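A protein chain is absent from this complex, but the other protein chains hold their places.
A, B, C, D, E, F and G label the chains in the order they appear, each numbered from 1.
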Amino acid sequence: MSDQLELRLSGSGGQGLITAGIILAEAAIRDQKNAIQTQSYGPEARGGASKAEVIISNEAIDFPKVTIPNMTFALTQVAANKYISDVSEEGTVIVDDSIELPEGIVAKHIYKLPIIEAARNDVGKEIVANIIALGVIVGLTKIVTEESLEAAIMARIPKGTETLNQMALQKGYELANQSK
Amino acid sequence: MSDQLELRLSGSGGQGLITAGIILAEAAIRDQKNAIQTQSYGPEARGGASKAEVIISNEAIDFPKVTIPNMTFALTQVAANKYISDVSEEGTVIVDDSIELPEGIVAKHIYKLPIIEAARNDVGKEIVANIIALGVIVGLTKIVTEESLEAAIMARIPKGTETLNQMALQKGYELANQSK
Amino acid sequence: MNNPLVENYFRVDKLPHIWCPGCGHGIIMSAIARAIEKSGLDKDKVCIVSGIGCSSRAPGYMDFNTLHTTHGRALAFATGVKLANPELEVIVIAGDGDLSAIGGNHLIHAARRNINLTTICFNNNIYGMTGGQYSPTTATGDKGTTAPYGNIDRPFDITQLAAGAGATYAAKATVYHVNQLQKYIEAAIGHKGFSMVEAVSVCPTYYGRKNKKGSAVDMMNWLKDSFVDMKIAEKMPEKAVGKFVMGEYVNKVEPEYTELYDQVIERLKG
Amino acid sequence: MNNPLVENYFRVDKLPHIWCPGCGHGIIMSAIARAIEKSGLDKDKVCIVSGIGCSSRAPGYMDFNTLHTTHGRALAFATGVKLANPELEVIVIAGDGDLSAIGGNHLIHAARRNINLTTICFNNNIYGMTGGQYSPTTATGDKGTTAPYGNIDRPFDITQLAAGAGATYAAKATVYHVNQLQKYIEAAIGHKGFSMVEAVSVCPTYYGRKNKKGSAVDMMNWLKDSFVDMKIAEKMPEKAVGKFVMGEYVNKVEPEYTELYDQVIERLKG
Amino acid sequence: MSKVIKFLQGNEACVEGALMAGMRFYSGYPITPSTEIAELSSEKLPKVGGKFIQMEDEIAGIAAAIGASLTGKKAMTATSGPGFSLKQENIGYAAIAEIPLVVVNVQRGGPSTGLPTSPGQGDVMQAKWGTHGDHPVICLTPDSVKETFDLTIRAFNLAEKYRTPVILLTDEITGHMREKIEIPEVSELEIYDRVMPEKGADYKAYRLDEGDLVPKMAPFGSGFRYHVTGLMHDETGFPSNSTENADVLIKRLMGKIEANKEDIITYEAYETDDAEYLILSYGGTARTAKAAVKKLRAEGIKVGLFRLITVWPFPEEQVRALSEQVKDILVAELNFGQIKLEVERVVKGNANVRLCGKANGEILTPEELMKAFKEVL
Amino acid sequence: MSKVIKFLQGNEACVEGALMAGMRFYSGYPITPSTEIAELSSEKLPKVGGKFIQMEDEIAGIAAAIGASLTGKKAMTATSGPGFSLKQENIGYAAIAEIPLVVVNVQRGGPSTGLPTSPGQGDVMQAKWGTHGDHPVICLTPDSVKETFDLTIRAFNLAEKYRTPVILLTDEITGHMREKIEIPEVSELEIYDRVMPEKGADYKAYRLDEGDLVPKMAPFGSGFRYHVTGLMHDETGFPSNSTENADVLIKRLMGKIEANKEDIITYEAYETDDAEYLILSYGGTARTAKAAVKKLRAEGIKVGLFRLITVWPFPEEQVRALSEQVKDILVAELNFGQIKLEVERVVKGNANVRLCGKANGEILTPEELMKAFKEVL
Amino acid sequence: MAVSKDDLMVHIKEEWCKGCGICIAYCPKKVLGFNEHGKVSMLDRDNCIKCGMCEMRCPDFAIFLGGKENV
Partner (left out) sequence: MAVSKDDLMVHIKEEWCKGCGICIAYCPKKVLGFNEHGKVSMLDRDNCIKCGMCEMRCPDFAIFLGGKENV
């Protein structure tokens, strides 16, 4: 993976993937990198699949949108069908293991990981799937330091949910390590 | 007088000078001439002095406004102070005889005629001063034919006022003839 | 299979609609369709006009002559449609923002003219489409994304406002009280002159979340408990204390605008 | 010499004003000045805002902070002035067209917010400035240059409209009943919250001529005969038959917008 | 069939023309100096079974006219600067939804309330750019009462032919002055009526059938139930977020004007054949220019007049061609230099472009123009 | 005094900048994609004793802001295309009455409701010409979150300095994307505060005192009672029908911008020194352009980027100078060619001017731009 | 500073009078009339009761009650 990460996170409306994108970008900034985060608005935002994109780079980022992502991530089938296929051939695809991969995906790495299940069963709250996702992504790419990621998470989450999110993050790292 | 008449009629709001301008222009059109009529709108229209301008010509009239009138006409002092002075040196000034001419007016002909008085006393209605004015102007300039003028007047005035306006018109011709 | 109502009056290929789960707007749209069916109108002669907003998406789903205009202007467009062709039954669909914020002037003037338009206000007390800003019907103290410390505006009672401006038919019901709602819409369609039905809706996504009102069902329960029928309120005022009153606020006959205009035309012919 | 009132409250170099002989607007302007005098306001702290129209020329003559805005928008500008500096006593002058046609929306929203503005509507039932088109207050059947066959619109009762939209003070009087007019304006200035006084005016030039209403005096006589005081109308309804009612339609106290906003600011400090 | 000769104001001629063109609906809000258009429409429309309505403001004025047009009626609204600004949002609506409509702007002195009873030509760029987003524009401007009559008819024809709002820009002078005008018989006029789909046709509201310039337009109520929106839409008329559809639509909207420029553009080239200098003008000001050109010609100066009749689309090729012939182009307009900018653009440096303009409520006189002209000699 | 680093949306940065510039009043009406500006203002203003009000529509939104500005408060309103169209009449009012004001337009796809959640740059000509009549215009456009912050401050400064509405044009991309931004201390910033007359001064609201760029502006309530109008007025502020006064006023209004172009105009010239080709762009699209220029340079092509930061007044001299140096100018913008027209105008045929534009809701990619660029090679 | 009616009298500012006749019509004592220029004039000062209604209804500030000394 080049040191420029072009990541697309996707899922359904309420799964917190935009927040995840922001946290990742903020972690990158804590690491003195550049980062930019965009998302698609539009009527789809209501109900259907939603996506957030993050670019992290050591250089100045001119063009702000991800065109050929080197990493795509999906938490739902609908999102996977729509948003993961255009990953670069050298890139990585990560999906929840409930998802059937659309046909014809070419990518260097493809991971199917039990993210939602882990959120539900291991951590106990489906809502933290996005934080598990961050653990997975950073565990696999080391695109940001663990300290920065943790600090960025702690700065964004509601008071009182620190332990929960810590657990989720660790779970994400775990899933990443297991699949390396 | 060249055969292009550039006339400015002025007076106070209700004196019907705009109607007079229109009638004169319509008479010219009956004579197969060209004519154009303009007036100044603006807050002055309410209360203060008002003016109507008419250009009558055998040629096409390009520029629609009177710049240096070859005839100016005023029924009130206020109007006279404002609107008659820029008459051309070769031109004609006609004012009601109640008016004191502003200083420094240079014009070939200057007529002070008892128009309002004639309207009030001879015809019996001050409101027809504008028709007397038309008689005076046409009587002096022959810019339109008497037939056309009469027809144009008849086409514009309220039904039932024909005789009154006839009288006024004749009075105007009379005043013109007397002052030639 | 589909509901025959849907087959008859909707553009089935555009469904399911885009509204959020539990959004009250769907309930109102369905009540309108049933009211049109009951009124026995010819589809080709019905024109549905809306502005912009979540509510204003409705015409796109409905199989009539449909006109999605600019924000707030539905009634002004509709006035042109109706006056130009009084044969058309013109129904206007508008959100509370669309109708009473940016479109407030057109509402009071259409009402004043008593032009034969039927307006259904989808009142969810919020700007849904733009993400939850307070609207002219948001209750004082409630929150919106632009009222983070609680709204200090006083809300309009849209039905009152329309009545005050001259609507000859004005009624209010909620998406919980859907039978009445449909009945009023039917009456409004049948009414000659300007009519408005305020359909109190729910927006669980923005209004609900911002104001911790719970699920769509919780919000419907709140409607159930907070509104009382005008007739009951009149007979037993004690039952109406602290509640909103629904019912027919006005229902009267006065000369209708397009008819008066036609009379002018007739007179000029004669 | 001049009237001391004129010396104190007017821009004498701008007088005499441009209004037509017998135009009622001058009577209203003078009543406003007297009401301001009675209220003992500091001239530097009074801001008079108008839109566009014959009526809207008034601020140009009056020696305060004066703001002549765009047609219909006076209340919207005034809302900004008042909220930005609640110390200012903001008085809005607007014609019937300015306030209830193009400006109708701002009227109902200012009233709804109960923001402490005092609005004086110069209602001559016509668009004077543009030469006599019918306005939203022109009586049905009356003529205007755009209603050559008689107006088919129904008129607004502007006082009712403001009251219906939430004005906490709304009163009506005529230029004939100038004592009451002045009293209501004084009360409106003193009132905290949105207040409106509808000053029924006369436009002999356009409304009068078009509708053969005679001279300014004839029109004043008509006002005298056609309006009855609310108190009399209540006591002796038979005297009010076929007449317009003038008086204080609403006068109540409710929380005022700029004060509520200041409370929010205070709360956030604490 | 003798011709009727009348002595009319420009505003009156506009209404006469509109009625002959088939106007059956007028909605608007009064404003000086356009008000006579509303007044005369209110008087004449009901006599021919048409409808007039005075709306609560200019926004409602254009909105109602669009609504009426959708029912198959030819519709018009008229205003002046402040009202024209207010109408902008819905002009864009009519453009994207392809609703035929005539919008008259009798220009006065701007900006804002400006000089309400004085002439100006300060809205000519606004006529092209006033609403947000790219959109098709047709804008015509007459120089006389007679041409006001003619161009009003043409405005209706173009509106119907290209399914688009057409802006007729006049000004206080042209609107209020009275001139002789010969009113032709309707039968002598070319009147373009809206192309409607055949009954029972498989109708898509925004689909081009073969040979169509624009999609056929079914009146509401005629049995074709379709959807109209100001959102980007596909050929069925329904909103679409697809960038491909948006591309097709916006290109078609812009393209229908671009491709038919020859049909739309009219102008007057007066004494330009041998011209070494050019005065370019339009609207009422072009009369000053013509007077000046005549006087300058009389002095032996080879100057010609190019008068825009269609302002938008701009007669780009024609002006460029002339710019290769002349040394200097003096643009005469009642503003601070608006069309001057467009002329500068199209001449690509071929000729010197100068302005004789003012924006103080007065019209240009031939003398002023001649003086400005002579500065280059 | 360590700097605060934040990760903000463009719309958020706008509010942060506004507050630092001294904004104390916001009035507006929500519209995608500008709404966050209102939302954040509603949250932050009361915390600093400022006022936020959601008005009944966009017209009222700008009207209230003008009213507030007259009391001495720095005021802002934000919107997008449809609302920008509605605000036009009162933008002209602020221009003629010389009321400092910042109007933000976060552009989306037009015309009309268009593509409400997609970016566009179709309002850039409207920013200059949207209101009727000649009027002064300042318009700035940022290409990043940080520059949104900076230009919002600059917009307030210019508004106050030149007593005029300043338009900040951003777009859906810049408004909604999040980037790193270093928030400086207020003390590091240049903040321009309104010049007020001295107490007791012999004050005429529209008289230029010696050394003034613009007339001093007394807040309503400060003891200077004067008159403000949208009519043409004389130096006392009172309406005047005199053509001389109108002339003086309109020339001063236009002139204060023209004469201070150097102060107002900013731009970025990137790799232009040895450039044989130029890409000209602005706003979010300029980032695409910069990426393309970098790639093209990497291929050895001598291409530079001229990025407009001030759109209006247009950096005419700068672009013309470059046009003498390069063979070809490719204008990259998210519309059908708006600034392209202005470039054509100013280069006077010196260079070939081409467009790489689209108006379908997508942004331009570096690849598309490179492809378009290479057509000229 | 209350002013006694005795110190007051009706003043006319003829230049500003537009001759609408309103003050004349509603003067309770009918002491006002037109002069030959169509402007208001005081016909019977003695019977004027200084009620101020003329001032209140004059649209043009052309008639008012003012201090005697200022005449």
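The criterion applied here is as follows: a residue touches a chain if its C-beta (ideal position, glycine included) is under 8 Å from a C-beta of that chain, and two chains touch if they have at least 3 such contacts.
Predicted, not measured: the structure shown is a model, and the values here were computed from it.
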May I ask you to name the displayed chains that the omitted chain touches in the full complex? C
Per the whole complex, from C:I93, C:A111, C:M129 or C:V178 the residue touching the absent chain is C:V178
Quick one: say which of C:V6, C:A139 or C:I265 touches the chain that got left out. C:V6
If the missing chain were put back, which residues of chain C would it touch? 1-6, 10, 15-17, 19-27, 30-31, 34, 175-176, 178-179, 182, 204, 215-217, 220-221
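Following the convention adopted for this analysis, only the chains that are shown with their structure count from here on.
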Take chain D away and keep the rest in place; grouping is A, B, C, E, F | G
Furthest chain, CA centroid comparison against chain G: A
Could you tell me which chain lies farthest from chain C when each chain's centre is the average position of its Cα atoms? B
When the centre of a chain is set as the mean of its C-alpha atoms, what distance in Å lies between chain A and chain E? 55
In chain B, what residues contact two or more other chains? 42-43, 47
Two-or-more-chain contact residues of chain D, please, as numbers and ranges. 19-21, 70, 101-102, 104-105, 109, 136, 149, 261, 264, 268
